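Yeah, one chain of the complex is gone here, protein chain that is, but the others are all in their spots.
Entry: chain A
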């Protein structure tokens, strides 16, 4: 069974929840942080109103979370259950609850300056229980497999609804509940099922007459069908039943069938709707959807449980109308006539300048192409650029531009926000304080003093040793005792190169009265991991603060060389593993970052990037986006020149500015 179901706004307030087994709130917190904020899933951008079955489930150690989001309203629907259970109907439940909730309370979520959602007299609990009950049951029957029921119910439904509207959940369910009644009989025509509940229908007819009177088409239909007295009484039933349904529909069909969630009428289904609003709704809400809902009520009236049925009908109506309006909106998109399209085009152009335009896929496509192009020019790898653009496009779809805001400006701001979010590290990066915490632990903590170990990896020739000595210079300025371990035991001259750096740094340190630096080397041909381990041990004995380990450059797709990194990480136990990436490299940067990130085994990843040679690329700093995009590892330092002092902290603002600047 389900452990918990929660409806959460993006501002963090739980609007509604149902808990069956208490779960730690941190599970949902982590889910939000990983999925929405850090976007760890990585593969696809989060899509609006996507079915829960398409969204990748979030798996905790014991729990599975199925979710869906309505971005416009900023609500997330999450179902939590034990991973051991296979609940096939959870997707359906999440989707249905989303539809119901949005149509009932969507308008309340749009109110500014409040977090309260009033559920009114009809508690959402009942709707939820009904859905849960229904889906649970339906899935049970579904599992046993009764093909006739499926067939029967679908044949019962299909001619009545639009071809694209077949609503599987309902079909199954209806078939399931009606199995005893409808199952054995041949495919029911509406007229055949009607007399089965004459009293119920009659009751409704009496109430519904004012509404039915005004619905012209329903009346026409009635007239056409009135052949026998019992049929006519039955036939008005749906007209009466539709009393509530068209009201919901009314608002949906007013606005070109586009915005079914944009209504501002709070619906109270438990109360008897007043005739006036009904008639209004009826008058405006003329469409095929009426027939659709009408017909859906026929089937439901034969259902066994009375109390549940009433609610069930309502829920079905909501779901069916949502489906209908969705289908209609997709249909409406194409039609409109010459005049209509002309007016649309003109107002579209006008709105493009003035703002207040609702962005559609066509509008965005062209502009997004331009943005993608721009990013590619900035040396962002294609993969990263495409994903960034997709994310922004999804985010903007259906959004209204502000007054006097063009599409391009909107995209620009959205991209800026997207880039900033991507490049901002989750936790602050203060190397000096981290070093202090390790080398001089507070007395209260029970840790003992040990040297802080930083190791630097990367592809050949990207500037590992240079950046290592830059970091060393920075540490020396802060008066640390640094030991440099020559871990490159492979390339000729690597140790000597480091020795030269150390000699220079020593000189500088002595002149400025800074810290101390020494080299730890074991010559060539030794195992790098062993050298690193010895260096750390040596540093701990002799009281160094920081150990900087240089490693041999390796090609990221050379399995043999990369596999030795895992052993290295295990032996040296570095506090920070930094990868040096060139700003010059293009598309390959994604593969480099991925391979290096995966090379340290399952428990260890990279801790940060150093982007070298930034001074040589000008504005084209796209490599750092590619690197961060591929791994979610933050950029720590940026190399901006040839001198020891040319190392900079990475500033997100600077990078975003450079990326978006048009030259």
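Heads up, the rule we're going with is that a residue touches a chain if its C-beta (ideal position, glycine included) is under 8 Å from a C-beta of that chain, and two chains touch if they have at least 3 such contacts; residues count from 1.
What we mean here is this: contacts and distances are computed from a predicted model.
Colleague: Name the chain not shown, per its UniProt record: "Ubiquitin-like modifier HUB1", "Ribosomal RNA-processing protein 43", "Signal recognition particle receptor subunit beta" or "LAMI_0F11012g1_1"?
Modeller: Per the UniProt record, the undisplayed chain of the complex is "Signal recognition particle receptor subunit beta".
Colleague: Quick one: say which of A:437, A:499, A:561 or A:598 touches the chain that got left out.
Modeller: A:437
Colleague: Which residue from A:77, A:544, A:568 or A:637 sits in contact with the chain not drawn here?
Modeller: For the chain that is not drawn, the touching residue is A:637.
Colleague: Identify the residues of chain A touching the omitted chain, counting contacts across the whole complex.
Modeller: Residues of chain A in touch with the missing chain: 6, 8-14, 17, 25, 28-29, 32-33, 36-38, 74, 112-116, 420-421, 424-428, 430-433, 436-437, 442, 445, 474, 477-478, 614, 637-638, 640, 647-655, 657-658.
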